[in-house]
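Every protein chain but one is kept in place in this view of the complex.
We just call them A, B and C in the order they show up, numbering each chain from 1.
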Amino acid sequence: MSEQQPWLLVGLKEDEYRRVVQILGREPNHVELQMFGVMWSEHCSYKHSRATLKRLPTKGERVLQGPGENAGVIKVDDDLAVAFKIESHNHPSFVEPFQGAATGVGGILRDVFTMGARPVALLNSLRFGPLDDPRQRHLFSGAVAGIGHYGNCVGVPTIGGEVYFDESYRGNCLVNAMCIGILHPDKIHKGIAAGPGNPLMVVGARTGRDGIHGASLLASAEFSEGSEEMRSTVQVGDPFMGKLLLEACLELFETDAVVGIQDMGAAGLISSSSEMAARGNVGVEIDVRKVPAREEGMEPWEFLLSESQERMLVCVKKGREPEVEAIFKKWGLLSAVIGQVTDDGMVRVLDGDRVVAEVPAHALADEAPVYHPAKAEPAYLAGLRAFDWSALPEPEDWNATLLKLLNSPNIGSKEWVYQQYDQMVLLGTVIAPGGDAGVIRIRSAAGPGSHGVTRQKPGVDLPRPTAPEGPQKGIAAKIDCNGRYVYLNPRRGTAIAVAEAARNCVVTGARPVAITNNCNFGNPEKPEIFWTFDEAITGMAEACEALGTPVTGGNVSFYNETSGEPIHPTPTIGMVAVHENLDRLTTPGFKQAGDVIVLLGE
Amino acid sequence: MRFGVTVFPGTNCEMDTFYAIREAIGEQADYVWHQDRDLSHYDAILIAGGFSYGDYLRTGAIARFAPVMDAIAEFAAKGGLVLGICNGFQILTEAGLLPGALQRNAHLKFRCSWVHLRVENADTPFTGGCRPGQVLRIPVNHGEGNYFADPDTLRELNENNQILFRYCTADGEVTPEASPNGSLENIAGIINKAGNVAGMMPHPERACEPILGSADGRYLLTSMVNFLTGRASHV
Amino acid sequence: MRFQAEVIVSLKKGVLDPQGSAVEGAIKSLGYEGVGQVRFGKHITLVVEAGSREAAEALVADLCKRILSNPVMETFTFTVTEVA
Partner (left out) sequence: MRFQAEVIVSLKKGVLDPQGSAVEGAIKSLGYEGVGQVRFGKHITLVVEAGSREAAEALVADLCKRILSNPVMETFTFTVTEVA
């Protein structure tokens, strides 16, 4: 790797590299460089969006956990809280739609259950090019099948979503997945490491070379050409293992052995360990040789960067390791102590006895540069504003026009999609896809269809179930964004997306309480793109303030373009609303002949 | 009355099934772990739906080797009531406790939707509370529910009145379009010759409360309870 | 001794193969002519340790019968090759 500049190998810029040298007081070695490369990547560090996102309202009476954790948490009442988050898997889905979408669902499920929540609902937001193109049909049907594959197997109902087809997504599809979980408000788990001497454990699947030479790391010299040819970087999801991991983690949370826990998704071990250390203001020491491997001969940096799915990093109270092991063993899963918490604030990586990397946790997790990219209004907008609407002819045949509209895939029924998803498991779904927002009823923090009884001794009679006191509560949720509106007016278009999600929730009788969002944009280093992003965030902030729905988290996906052509700006809004009384649930559809029809609003 | 609800790695309808028994029909239930061998507490066993072992290899193919399946075979041999729902049906066919096999849906896609079932045999422990020909509204949720059996087996099933339910229209007509999966003769559920082991692809536990869209699933569970109570009172 | 086993599990004749028909349809709709009778089966590879080739074959046959195939609708064939 000597020929090229070191920073280029890991996708850093020259001044970013200089900054690393300055922080360390020396040149980073190969492993350390890789670590900075991924942790300071756009995906992990939000370096182009961080400053702008600060404008979003994130506080509110109900907010128990705002942005910065694996998922946001909102309080419903003293016994019930809701964790939720959205995440994109656009690029992986464009390469391999089935696995890309499936692993996207797996990742968002893990983000939610690491918080200590049982996932009870999924939603998804999809964008493709026009369906007359066979490649688009392949992407669309593959992504839908992949979402179903993961969610159905794990047993979490999909209660809503949206699908749009538009030219701008032909070269870059969007696959965003949202998950909602429920938990007790006093039992939130965080991605934090604390208590020097406490062990760190990897639980779940073995670590392989999946996804390592994706993105910024393509240029590594470690592989011979032949091996590159035969090797695929596609991450394959294993929903079966995802389900086992989910059940094992929820069982683990019933003990009080856990100090902190984090999903090992993108940038795997390095991001989870450094973020956990940074949040806890501690250091960590991990030995990569102790990580259960799937392949032989893996290098330290490969262990650190692997994106193998279905794994978690857990910080456990010292001495409780056997308990943890027993739970994972019961579910047929591996667990291994790979290191411990230290008090020196460093992320220290060992390869057996040899120290292969030693850098401050905060440097990796929090000290990536923050950029304030240049902004410029895109030229197309002036052209659009000059458009003369009155020049558009009125349709000659309104009936034909209506039929044509109904026949458009953007307006037509989405049954083909949601029939492939389990919409009913957990016995919570009281409004399934096909209406406006999806609604699930909630009986207890242990699950919609549960009494909080997970396992009891066989043969012991339980008291007869009693109806829960007070009215039956529910959660409504919807995902919305019309990218065309945002393209036409980024600020208002985004505000409209928030308002649309809110209306969809309100018509069920629920009160919107918070949102999560997935900002899908092009290359932020282009002033026009950054301007639209900046405007969109302003619109989102205004709408959220007006509606009293703070933002508890989200995801930014930049660089959604192909050959310089960006997608329509698509800041997808995932809204959660609380239904206080399901006796007053309002469902779509006219009910009876003779009922009065009223049009509300202007 | 006490039901055992099986849990294999990958089962995901056990909470729902447990809930339906406890809340919708007010009977006792326990979870039965796949490693358990003792079924002495139970009057009936429900093999709950889901994706045991991820549906890998063939649906139900790996689960059928679990220790609890030996116990269930014994339980069934002694006349105990066993109902396999969805993945439970698939496990029972793999285990040879029910004839035939469940293939991938003819349209190759997973299908979650409400369907109508016509009760073909109302003289069993599972359907005793139904009228012959009654149409039930119960959802399906599967990728491999396409029932297959060789012609001899199929003939036998028909001759012995072993077909419990067929997919039908809302009016009870058995048409190809009414089937969500391309199943042979629209078969949705069958029973063994002895009349104590049944399997069905639709999910009765999902249809036990009007707020969820239907309460027709209760017919099955209460039929089982009535049968067992009747039998108990004869002893 | 180590053996590489290759197992092929196929649908019995007379059992419909929805996947095969769907793919055949797709092939035709792409304009290919003269392609028919498309049928899908499984190809499974595994490595077994055994004292002799016979033992290895017996082991694989047993796995095929008990686990890898379902006699109601499938048949199987396999080969076993010694590896270094």
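Heads up, the rule we're going with is that a contact is a pair of C-beta atoms (placed from the backbone, for glycine too) under 8 Å apart; a residue touches a chain by one contact, two chains touch by 3 or more.
Remember, it's a predicted structure, so these values are computed and weren't measured experimentally.
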Next on the checklist: Going by the contact rule already stated, which one of B:32, B:48, B:62 or B:97 would touch the omitted chain in the full complex?
Outcome noted: B:62
Checklist entry - Taking the entire complex into account, which one of B:31, B:53, B:89 or B:219 touches the absent chain? => result B:53
Checklist outcome for this item: Filtering A:110, A:127, A:170 or A:209 for touch with the omitted chain leaves A:209
Next on the checklist: Under the stated touch rule, tell me which residues of chain C contact the chain that is not displayed.
Outcome noted: 8-10, 20, 23-24, 26-27, 30, 32-50, 59, 63, 66-68
Item to check | Where the missing chain touches chain B, by residue | outcome: 53-54, 56-57, 62, 65
Checklist entry - Considering the entire assembly, which residues of chain A contact the chain that has been omitted? => result 95-96, 99, 208-210, 230-232, 234-238, 240-241, 294-295, 308-309, 332
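Please note the rule applied: only the chains that are shown with their structure count from here on.
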Checklist outcome for this item: When centres are defined as mean Cα positions, the distance from chain B to chain C in whole Å is 30
Item to check | Chain centre separation in whole Å, for chain B relative to chain A (CA means) | outcome: 36
Checklist entry - Any idea how many Å lie between the Cα centroids of chain A and chain C? => result 39
